[in-house]
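What follows is a single structure, and I will ask about it in a moment.
Excluded from the complex is one protein chain; the other protein chains are retained at their positions.
Labels run A, B and C following the written order; every chain starts at residue 1.
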Amino acid sequence: MTLKETVDQTDLAAPSPHQEALGLTPGQAALKRARHHLGLQLGLGMLLVMGVFALLAPWLAPHDPYLQNLSLRLLPPAWVDGGQWHYVLGTDHLGRDYLSRIIYGARISMMIGLGAATIGALIGVTLGIIAGYFGGWLDQAVNFLVTCQLAVPSLLLIMALVFVIGQSITVVIFVIGATHWVFYLVVTRAATLRIRELDFVAAAGAMGASKWQIAVKEILPNLVNQIMVIFTLEVAVAILNEATLSFLGLGVPSPIPSWGLMIAEGKTAMFFQPWLVILPGIALFVLVIAINLLGDGVRDVTVTNRRS
Amino acid sequence: GPDDDTLVVAFSKALTTVDRLYSIQREGLILSRLTDDGLFYVDPDTLEFEPLAAASYEWVDDTRLDVTLREGIRFHDGSPLTADDVVYTFQWVLNEDSDTSRGAVIRGWLKGVEKTGPLSVRFTLNMPYPMALRDLAISIPLRKRGTYDEDHDDGRPLNGIGPYRVTRFSAGREIVLERFEGYYADSPKAHPAIRNMVFRVIPDEGTQQAELLSGGIDLMMDVPPDVADNVSALPGVARLEGNDIRIGYLTLDAGGYSDPDSPMTNLKVRQAINHAIDREAITRYLVRGSARAIPYACHPRQFGCDSDGPRYPYDPGKARKLLAEAGYPNGFSFKLWAYREKIIAEAIVNNLEAVGLDVDLRFVKLNVFSKVRNEHRMEAFFASYGSGGTPDASASTGVHFAADSSRNYSGDAALSRTVLAAERTIDPGQRRRLYRQALDRIAEQAYWVPLFSYSQNYLLTPALSLPVPDDGVPRLWQAAWRP
Amino acid sequence: MSTESLLEIRDLSVTLPTDSSELRAVRGVSLDLRRGETLGIVGESGSGKSMTALALMNLLPPAARRQAAGIHFGDADLATLGEKELAGRVRGRRIGMIFQEPMTSLNPVYTIGRQLIETMTIHGGTSVAAARRRAIELLEKVGLPDPASRLKQYPHEMSGGQRQRVMIAMALMNEPELLIADEPTTALDVTIQAQILHLLSELQRELGMAMILITHDLGVVSRAADRIAVMYAGDIVETGTTEAVLSAPRHPYTQGLLECVPGYREASARRLGSIPGIVPSMTGEIRGCAFAARCPRAVPRCHQEDPPRRPVAAGQSDGAARSFVCHDPEETRGRGFAGGDTATGPAIRRGGDSVLRVDDASCTFSVRRGLFGKRKPLRALDRVSLDIRKGEVLALVGESGCGKTTLTRTIMGLQTPDAGTVTLAGRPLGEQPARQRARLIQPIFQDPYSSLNPRQTIGDLIRRPLVINRLGDAREQRARVHRMMDYVGLPSRVFNSFPDQLSGGQRQRAAIARALILDPEIVICDEPTSALDVSVQAQILNLLLDLRDELDLTYLFVTHDLSVVRHLADRVAVMYLGEIVECGPGEQVLNRPKHPYTRALLDSALSIEPALGVPAPDLAGDFPNPMNRPSGCPFHPRCPLADQRCRQRVPATETLDGTLVKCWKADTPPPSAPLDVRPDHNNKEDAAP
Partner (left out) sequence: MTMLNYVMRRALLALLVALTVSFGTFALFYFATDPAQTIAGEDAPQEMVEAIRVQYGFDRPITVQYLDWLGGVLQGDFGQSYFWKQPVVELIREHAKVTLLLAFSALAVTILIALPLGISAALRPNSWVDRFALSTAVSAQAIPNFWLGLMLIILFAVTFPIFPVSGDSSWRHYVLPALVLGASSVPAVMRLTRTGLLDVMGSDYIRTARAKGFTGYRLIVRQALRNALLPIVSVLAVQLGNKLGGSIVTESVFSMNGLGRLAVESIFNSDIPTVQSLILLFVLTFVLLTLAADLINAWLDPRIRMG
């Protein structure tokens, strides 16, 4: 999903004049459409499964993901020669059970995805509403921030920040979040600019509502749909970013089982123990694709009046 | 490959300059042994310091050294080596403004150099300095007079006297060498077999492997043991294992620099940590090769590395007990800093957590690491030291336990005095005694957790024959193609 | 007009897939059109007018499916022609089309010239030079001065009216036999609307084209069409000559529609007729008569059986010419629509104290145009003075962009004027806290879709002013909301619905309830009905008038529809380019206008008069861009009376017969006769054969 799409779909005032009186509430209508949306259901299903894995990791994982057994290093998956069924997906270079690490990895990825996307949303939406609603020099200032953010390659910025602040999950979450708010901002700002001109905002002003009341009570609820869509996409982006960071050696610290880190650690052996790279890669792929399907689905379902 | 008589070697790190005077990187050392000769060199077999460009030398007294040069040595540009060039080289290094990377060290002991004949020079020292030959062998390649003059530019990357000359240097990418046919024949390094050498910078290990397998490179150094295992199992790849003078260790903040109340100030805690780490297993499974667990704060091959101090065998039970005695029955939390060999650091963390300690591993890059370390803000760190390839205990004890060293976390003034005294003693017996005294103290106080010596793994095409170096620095001039 | 048949549509249907089921936008339409004839198709929004027109040349949206027993156009059957033939031989060549939205119907990135010329060259056989000559000729004909240089302009450099002229020229490039105009004037101002309609009928006569004119404005068809087809829910429910259908409508829907139009019945009837309910959604099968649910004459049969097409043959040479589709139950004949109670019409009120004064208010925006443009001032209000008296309806009229909304926003304190003051209940507005102001003055907006927050339920929406002003506890508030919903005729079951679930009329009722819940003295209605269909407009106008009587309200009523003004205004203020140019009692201003602009507005308003044609407007040009205001009297470039003085000096405000006028020529008698004895501009000698 691209920026323009999201911006375009903020067509709040798009009249749907031919709707029957007392049809479905917006929520019901969305649910109804969701029932016919294959991608959404698929994404949701996959995500639920992975969510369950993440939540119940301590019970589902066959081993302690941190437990090292140096004498059982680098076992291949069970079905490969030399594998053991005790370690279904084999072990890594410190003899830790790979399956357990992959299961726990889902936790890390989701935690980082959700955390970073939330932080990004907080920053982006706040700034977006401020810029869009109050305009003037505030808008200019926010625009300046955005240019700063965009002008520096974000991965480089993240790397530099993590590099000097130090590696930890919290740092990674905050840094990724703090560098991924532009999308929220652009969309919220554009939507706010448009909503600001709508009559219900003027009506609220005429009722005596203060600016903050208007921003929070009138404008914000109308942004929820788009924010939600961006949120899911940003979760995916954050997860990929963390993996990339970990791959480059600046992500979550060892020995936390992050998929990106696992790929990086397996990379040196990728021609000989390719599963070390392929398995976490697949896990990452499935998680991200599920989130993206969900995000696309949510967009399709909540955005009304989209012809074609 | 042998077809074009070109040996392609992979470097993991880019070399910023081919001038050894301005770099102390390991890669630079390997390269400079091909392109440069110093007055002395390290005999690869005995690890003794022997004359190279020097024909002979003589200690006039404790602070004066006379050196006579060989005849007939030529620079790559064809000009002969004279005493003037030697004087120029050392004066340049001694000059504060020259900013060479070795200046600070050399200035520490060398007062001056003077020409005593067309082919002889005299070195005058500030103080008795037992490692003078080492410094002359390892750090100072000879330069043509005027090399660093402002208006000097002969268009060549480097004008050395070594058996190979640099034909192309592109920083961060590759360095191309060609055999120097004018090399003096009576050199121990004379008559190298291979005509061309290319050093390609390939930072990524996986890529290096792939290149090796697909014939893009002929030699890979510093190969992690796992990789070496894997790759050497394939046809078309040979493996060499050699020693390295490098040792790995943990430093504990016994001096309480990071926090005066740090548990690390407690001897029992430090002993517990020593007992907690299974260095045998780590060495066997993770470092591998010829690596050995070491009991003391030096490499067993180094001169003076003898001690009767206590050893701390792996004993988690004892470690727990010691912790309890120290007042930490439930352990405590601390940060362990590290900047290399993450796997090993993780294994150490795992050992420490097994005895009830809560370790936060801070794995960072060297420049961050050293900032924190130099500011004495670490409670414990895992590091390693290569002693610059020097088989002498002085190379590492001084760096780590001298009073003014930022690596010294012991806070032990007496120890520091012992170490310093050893550095100024020429008499071998006396030195040996002093080092034993120091090492005993370190072991008693458990300032360190000495971990293991390293091994070096090389992967190469089977067509290449290469003697295994004992000090971890490959001698490529001895490389040859197998018939 | 010949009697040769040009177009015969038989049983045309269009279906569109929707999320859940199929939407049958057009349901079995049959139509005939003779050469040179103008057919008006009227109907409320969503009745399928546009779909019918698009289906002719198969320009429907990609998902739509079209079925027809035959679409015979001259010698071709458009129903069976392939896309290639249609494109190559029919579209743009034999049938030209004009769309509703002139602002978006031209390709923004190409010049007018290119777009005109390619209309000819794409069909081959014409050189670019010839096409260019024709383009210039046609631009001249549609009344664009300096056509040669126009060719180099881009669409965005032109006003809406000018673009619509370009669209017309484009449709005519290949001299089509049939011109389809889909609401060509709906988006335009009245003065421009009159110009365009006049132009169209002139051209049609000159070129002998047939024309299908689609509109929802009965006034427009009554003037412009020879014959009329009334559409309802995808079907044509009545057709016949304009004269016959409008003077003696037979279908109850046609009757109802006419009752709703302000001014159709005598002006004394202050209460409009209205059709209850809304246009049904056209998904699924409709059983019986589609109109039955809203029809006062419906009997059980109407709900069950499809109504028959009844020809009205009385003395017609051509039997198909007039018919309607209805069971036409005898027993209910003559039963009319809800608003029949003429007696309860409100009396005109006058006097009262001034409750709100605007003194010399000016308002300037700074606007940047284009990426590289500089900011320029735009003067939206220019020293406007106005007062509103207790209990009256003050109508504010003027063309789009003249500053009406800016004035209302200034009055409500949503816009701070650069200069001048607004005095509310004796105190300057700037000194009143927002909440206090809110309890005195409340707005109702034009677009019921954007004036309600789509994320709040109707109940919450209406309650919101109480919450913000902290009036009463939650229970009291809810009770008050229910009472208010009762007042405005909203069923209480919508309390928990979202605005999306309501029809336009219902939403506007909710907006009214929200405005009135604080019990304000003054209600500002900014075009409250212009987004609504006539039938709904009538309901809302009736409601507003009822509420005024019951709650003793004062209205500032902004509109551009003069028939609405005539219907309800006590006093009228006319705005032009940020100034009030005339202000006075309703009958005074409407019957004896002083300002030439007022006069032009009145001339351009099209009431339902089948006997009259489209008047030739005597107002030149477009509404100017407020960024570069003309010197002197701002109206002078368009004024038929303007002289040197008007061009140089700004006229002062003077009072004549109790009316404030701002014009140098206010005392000059109008060049043409007053409205009621206006000469017949009718060009259709043969309007009714």
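As a convention for this text, a residue touches a chain if its C-beta (ideal position, glycine included) is under 8 Å from a C-beta of that chain, and two chains touch if they have at least 3 such contacts.
None of the values given here were measured: they were computed from a predicted structure.
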| item | value |
| --- | --- |
| Neighbouring displayed chains - absent chain, whole complex | A, B, C |
| Touching the absent chain when the full complex is considered, from B:202, B:438 or B:473 | B:202 |
| Option from C:83, C:285 or C:353 whose C-beta touches the chain left out | C:83 |
| Contact with the hidden chain (one of B:6, B:25, B:116 or B:167) | B:25 |
| Chain not shown, touching residues in chain B | 14, 16-17, 22-25, 99, 101-105, 108, 170-173, 200-204, 206-207, 210-211, 213-214, 216, 365-371, 374, 385-388, 399, 404-407 |
| In chain C, positions touching the absent partner | 57, 59, 61-62, 83-84, 87-88, 91-93, 96-97, 99, 101, 104-110, 118-119, 122-123, 154, 156-157, 167, 170, 368-374 |
| Residue ranges of chain A at the interface with the undisplayed chain | 1-5, 8, 39, 144, 147-148, 150-156, 159-161, 163-165, 236, 240, 243-244, 247-248, 260, 263, 267, 270-271, 274, 277-278, 281, 284-286, 288-289, 292-293, 296, 307-308 |
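Going forward, only the chains that are shown with their structure count from here on.
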| item | value |
| --- | --- |
| Those chains which touch chain C and also touch chain A | none |
| Chain whose Cα centroid lies nearest the overall Cα centroid | A |
| Top chain pair, ranked by how many C-beta pairs fall in contact | A-C |
| Intercentroid distance (Cα basis), chain C paired with chain A, Å | 47 |
| Chain B-chain C separation of Cα centroids, rounded to whole Å | 89 |
| Separation of chain A from chain B, taking each centre as the mean of its C-alpha atoms, in whole Å | 46 |
| Where chain A touches two or more other chains, by residue | none |
| Residues of chain B touching at least two other chains | none |
| Chain C - residues contacting chain A, complex | 19-20, 45-46, 61-63, 278-281, 409, 412-414, 433-439, 441-443, 445-447, 449-456, 464-465, 468-469, 493-494, 497-498, 500-504, 506, 511, 514-515, 518 |
| Residues of chain A defined as touching chain C within the complex | 12-13, 15-26, 29, 32-33, 36, 198-200, 202-210, 213, 218, 221-222, 224, 304, 307-308 |
| Touch list for chain B against partner chain A, complex | 204-206, 209-210, 213, 224, 226-227, 230-231, 233, 281-282, 284-286, 342-343, 345-347, 349-350, 360-365, 368 |
